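One chain of protein is taken out of this complex; the other chains stay put.
Then we have chain A:
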């Protein structure tokens, strides 16, 4: 299934944007995305495991391996959801470091906070409800920023990338892990079949919510593909920007530095 021919962020009129394949008022998208994640928050982890057959954990591990994180670092896990990355970052940065788990959605943040506290991860983790487009942190605050499976839900991605650039320390790096465009046409077709036919059914069965997973499939198709996102990062000011396709390009990890 192909995505409609619409710009990936706000239109030239700055009035409308996409929500999956639909065009909606820009001001509405935040609340619509919020409703999606409020609905799926409780089953978020189990759905991730089911949808990806657990491979999302390996993609996240790869992200951490590319982050260069070490003891004492200050890390921002943006759109951190249920805290998969935060948990590992917290142990690696240790007592001298700090991890900020930020998410625009309070339901996701609450699930993440409860999960991490149950695991005994306390002390160096801070929870902040924040909009990626206007991060509530001083300039040059973080050594590393990660945003895993979050950027495609942001209304104004350029604004969000600029905001991330602002709060990143010179020498720091941004890692964007996000669904992308498979490089092989056969895989692309199989992936379309899976996303638009099977995924909503799994969503209905497990989370009793087919619509949210229909949105997930649509939002993936509307997200800028690898080269476009790389160019967007460069426009925001990031240097040495590169990307790596994972699992045939179903997911891509983009990395950029601030100097």
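Just a few scattered comments:
Going forward, a residue touches a chain if its C-beta (ideal position, glycine included) is under 8 Å from a C-beta of that chain, and two chains touch if they have at least 3 such contacts; residues count from 1.
As a convention for this text, contacts and distances are computed from a predicted model.
Chain not shown in the complex: UniProt lists it as "Ubiquinone biosynthesis accessory factor UbiJ", one of "Aspartate carbamoyltransferase regulatory subunit", "Polar amino acid transport system ATP-binding protein", "Phenylacetate-CoA oxygenase subunit PaaC" or "Ubiquinone biosynthesis accessory factor UbiJ". Annotation: of A:46, A:71 or A:228, A:71 touches the absent chain (contact as defined above).
For the options A:55, A:107 or A:162, the residue in contact with the chain missing from this view is A:55.
Seen from chain A, the chain kept out of the figure touches residues 55, 57-59, 61-62, 64-68, 70-71, 88, 91-92, 94-96, 120, 240, 242-247, 253, 255.
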